[in-house]
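Here it is, the structure, as structure tokens.
Every protein chain of the complex appears in place save one, which is left out.
We call the chains A and B, going by the order they appear; numbering starts again at 1 in every chain.
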Amino acid sequence: MITGEQKPVREIRRMIAPYKRILVLGCGSCVAECASGGEKETAMLASALRMAARMNDEDVVIEEMTLDRQCVMEFVIQLDKSIDPYDAVLSLGCGAGVQAVADMYPEVPIIPGLNTEFLGETKAQGVWAETCLGCGDCMLYDFGGICPLARCSKQILNGPCGGSVDGKCEVNPDIPCAWQLIIDRLDKFGALDRLEEIYPPKDWSTKQGGGPRKIIREDQQK
Amino acid sequence: MSHESQLKNVLVQGKFAVTAECGPPKGADPEVILKKGELLRGMVDAVNVTDNQTAIVRMSSLAACGLLKTAGLDPVLQMVVRDRNRISLQSDILGASALGIRNVLCLSGDHQIFGNQPQALGVFDLDSIQFVQVVKGMRDDGVITGGDSLDHKPDMFIGAAANPFADPLRFRIVRLAKKIKAGADFIQTQCIYNLDRFETWLSMAADKGLTEKAFILGGVTPLKSAGMAKYMKNKVAGMDIPDDVIKRMEGVPKDKQREEGINICVETILRLKELSGVSGVHIMAIEWEEAVGEIVKRAGLYPRPALCRA
Partner (left out) sequence: MIKGKRRKLALFYCQNVPESREKDRQALEEDCGDAISLFPMPCSGRVEPVHLLRALEEFADAAYVIACPEGACRNFEGNLRAKKRIERTRSIIETIGLERERVGLMVCSKENPRPLAVLAREIMNKVSSLGPSPALGPEALNDEEKGI
């Protein structure tokens, strides 16, 4: 899923300051899973913002609503019947959600309430970790299911470097050395000799080569 | 001016080589690097110039190497893959060769978070092993990544770094083998204080025939103080400083610690000289280049072989 964290309240208040009628818009998908932009978090933020407004004698109406997904046009369009009264939308969707709403309602300022972070997994309750870079050319099989691009701080394909300590990355001891994980995993499969071959340079064109990427599936189109 | 690698000539002739490291300044003054070069002249066969070490912005290694070359020294251009993509790395190899630089050390580089530019984008387009392979392709086959031909091949003696003391231990020899397979002609190791452990690594390398395939230069760093020793032991990854080395440093008064550091360094070099499989020593006396001369002399490595002429 895509993860993100709420921007600091101070920053949010600064961005919404010019507006008088604000809709705080949550998303029921990824950001709900990582507890930053779902229905609960939307209600919490809206309440806090209303209190802050009152405490600062600000005349503003702040209401809330949550869509199932903010990144899918068919869900966003549900706003057609609700968006009129508002002069700005504070979106707690990820960057894709914010932009989807902005594309649908270009006259309404859509303000991001989250800092979108990474593609990752829920490792444990309350813990999310980055695991995928979206490189467009998945090599996970070669590395026993552990991505050296997303999980090695230096994106080394012929690792490890010399900096790990006790299986932890030199950049941050909370980060397991991805190469330690890869070695251990391939060892379990009896495939360590795979690492004796020199892995060639990555083809980054599947990530960056054509500018912002698009997928079109004719069989899926109307 | 000779455009051959002095380092390569010394090693190929079977002599024990000496290299030393020198760091460019945090500024644009060429005199700083030239002065350091003078301290090392005649004491070493080649001078490694670091590349924005610890991710701190310094004068470029390529420029500093160019300056040392004009001063008649044999530079080793250290290049990290952190800051440049394959276009610029290959371009710099061509430029270095054009300037008469004949040695390159291909490194990963410290992560950008450690330096004074933590907000910078780390490039890491290639890793250090791929980079070695790329340079070899340029030198031997005259091709760049993607297969296009060069109209003039660069001439480079290719080096890589090795750390006999890093995690995971069992993988160190595999990694060394990979670097040599990729095309490394010489290897410079992380600084050695634990000779027993180094010898274990070395014999494992020899078992795999690696000491026949590449020249291994053992790294040494003279300790300036007991504090430095403890810092390196506890805070620097991939370092093995045995307790008795710390005790030795602590056992002498503060004003004698530098001397003791040099003593330990010289003793280490003398032991390295006796190990078959070790072809030379790499002295990393960062910001203490003055000590190199004394170390080289006391280790019986002075004078250095005369400069080979092309």
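Heads up, the rule we're going with is that contacts are C-beta pairs under 8 Å (C-beta built on N, C-alpha and C of every residue); 3 or more make two chains touch, one makes a residue touch a chain.
All values reported here derive from a predicted model rather than from experimental measurement.
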Partners of the unshown chain among those that are drawn
A
Just one of A:Met55, A:Ala124 or A:Ile215 touches the chain that is missing; which is it?
A:Met55
Hey, which chain A residues sit against the chain that's not shown?
8-10, 40, 43-44, 47-52, 54-55, 57
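To be clear about the criterion, only the chains that are shown with their structure count from here on.
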Contact set on chain B toward chain A in their complex:
82, 86, 108-111, 113, 122, 124-130, 133-134, 145, 161-163, 166-168, 171, 174-175, 177-178, 181-182, 190, 237-238
Help me check something: in the complex, which residues belonging to chain A touch chain B?
153-167, 170-171, 177, 179-180, 183, 195-196, 198-202, 204
